[in-house]
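Have a look at this one.
Apart from one protein chain that is not included, each protein chain of the complex appears where it belongs.
So, subunit A:
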């Protein structure tokens, strides 16, 4: 999505997306519940992104530790390395990196999948065979992304901390136990809880944007491709916007 082209277009698009998201809330509580499709999507969405998220999380933890060490050594506080890395990972880097990877992987695949279903009239076919396609396709995927991203984030955080542990041990020796004791002692619920809560919103944004872009895809291969592409771009931008809002809110609530 291009913000610059036309202010009116921007507000038009914002209105349409809000409307689309509103439909989610009005349809989610009404039967019939597409339970089988929901579990199928949870599995696919979680499973598809697990390996990628684990890999990037590990590298992030490792690299972050290696980059931070020289500065801490300069001030003579390298013993605080696990604490610094732990806080950075749990509060910010873990949730945001995981969400961005998730957006790249899942928003694009949902956008392309629904987009091609749209242009080949599969969505219309569902409609005429007694299935509400919004409920079957959109509601299930949005709930799945909203619930799976927090789970993936917690897993990603754990892998990332393990990467950090390896990073610490490259230049010095710390026991596994000591490292994690230090990390967990420095962390409070005020660090963990807001960080996990915001990932629900990240997940929701990824699901809604992916579905919206696919559901209203224009005809042709070009249309499907650009749905997938703009789903990733827009949901990534939204992740940062939500992150900014989240930090303001936790600040106001005095949770920092």
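Details
By our rule, a residue touches a chain if its C-beta (ideal position, glycine included) is under 8 Å from a C-beta of that chain, and two chains touch if they have at least 3 such contacts; residues count from 1.
Here, contacts and distances are computed from a predicted model.
Candidate names were "FAD-dependent tricarballylate dehydrogenase TcuA", "Aspartate carbamoyltransferase", "ABC transporter ATP-binding protein" or "Ferrous iron transport protein A", and the UniProt protein name of the unshown chain is "ABC transporter ATP-binding protein". The missing chain, though absent from the display, is touched by one residue of A:13, A:80 or A:132; that residue is A:132. In the full complex, subunit A contacts the hidden chain through residues 113, 116-117, 120-122, 124-132.
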